[in-house]
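Following: one structure in C-alpha cells, then a few remarks.
A single protein chain has been omitted; all remaining protein chains appear in their positions.
Chains: A, B and C, in written order; residue numbering restarts at 1 for each.
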Amino acid sequence: MEIDIITFGKISEIIPNGIMSFAAVTDTDELKAILEQRYPQLAGIKYKLALNKTLIQENKPVTDGVTVAIMPPFSGG
Amino acid sequence: MEIDIITFGKISEIIPNGIMSFAAVTDTDELKAILEQRYPQLAGIKYKLALNKTLIQENKPVTDGVTVAIMPPFSGG
Amino acid sequence: MSDKKIKNIFIQGPVPPSFIAESIGKHSSRTSIGAHQIFLGQVRGDEVSGKVVTAIEYTAFEDLALEKMHVIREDLFGKYPLTCMHIYHSLGLVKTGELCLFVFTSSAHREAATQACAEVVERIKGELPIWGKELFDDSTHQWKENK
Partner (left out) sequence: MSDKKIKNIFIQGPVPPSFIAESIGKHSSRTSIGAHQIFLGQVRGDEVSGKVVTAIEYTAFEDLALEKMHVIREDLFGKYPLTCMHIYHSLGLVKTGELCLFVFTSSAHREAATQACAEVVERIKGELPIWGKELFDDSTHQWKENK
C-alpha cells in the first residue's frame, strides 16, 4: 500500500516528503513502529500525526492512499 | 490668609480657580468644612486634595499662600 | 533619586495610528525584545438617555500626573523584567473612534510585557489625576466616571 507522507520542522530533515510504500499497515501505531524502524532518529523525537489534515490523539486505522503528516512540537509565535 | 485654589473636572464648574481669602484655616479638614459651606454642591461629591502638588490622604496643616488642588474622582484612560 | 527624569506622557489631541507604527518600528534595533504588548483606549460613542457621545475632552493636573506616572513606572520596572515602557495619554479633544491612551510594554518573554501592560493601564485609570468630559451631540456634557 502507499501512503503520502508529509513532514515538518526537524522531522523534514529526517524523513523526506512524498509517497512511501508499505507492505501492509493497519493502523497508525503500526505505521509509527515501521517509520521508527526505517528512520531510527524519529524514535527520539516527540511527534504527532495528522491523517488527511485531521490531527489524531490516539491510534486510528490507516487506509491505502491516505495522507499522513508527521509533526514535531509546534514552535510558532 | 490666602489660599490658591485650583479645581478640576466637575468641581471646576462649582468652584472657580484663583486666590481665595479665608479668616484663618489651620488644617485641611477645616478648609474642607469651610469650602463645603461656601459651595454646598461640593459636599455631595467625593474629592481629594493636593497641597502644593502633593496628594494628601489625611488631615494636614494649611499655611498662608499654599496651593490647594480640589480633585473629583479620576477618569483618565 | 538616581533616575529622577520625569518623562512627559501627554499629547495634544488623539494618538494617531501612524505614531504607534513609528513607536513600534523604533524597537527593531533592540534585539533582546521578544514580545510587545500594546493597550489602546478608544473613545466610545456611548448613548446616554438618547444622546450620543461625540468626543471626550481631557484635562489633567499635569505635574502631579507626571510625578505619579514616574512612580508607577519605577514600580513596574522593579517588579517585571521589562525592556521598555512607553505611555501616551491625550489632552484636549478626542473624537469618538479616536485613540486617547497608548500603553506599550516590551520584554524578552511575553509574561512580563503582558502583565505589566495590564497593571499599568489599571493604575493609569485609578491613580492619574486626569478627567474626561463627555461631549454629547446636543452640546450638553457629562463628566466621565471610571468604574
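In the analysis below, a contact is a pair of C-beta atoms (placed from the backbone, for glycine too) under 8 Å apart; a residue touches a chain by one contact, two chains touch by 3 or more.
All figures in this text were calculated on a predicted structure; none of them were measured in a lab.
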item	value
Omitted chain - touching chains that are shown	A, C
Contact with the hidden chain (one of C:I11, C:L66, C:L93 or C:A118)	C:A118
Listed residues C:G45, C:P81 or C:G126, member touching the removed chain	C:G45
Touch list for chain A against the chain that is not drawn	6, 8-10, 50, 53, 55, 69, 71-77
Where the missing chain touches chain C, by residue	17-18, 20-22, 24-25, 27-45, 96-99, 106, 108, 110, 114, 118, 121
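In this text, only the chains that are shown with their structure count from here on.
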item	value
Chain located farthest away, centre of chain C as origin (C-alpha)	A
CA centroid of chain A to CA centroid of chain B, Å	74
Multi-chain contact sites of chain C, meaning residues that touch two or more partners	none
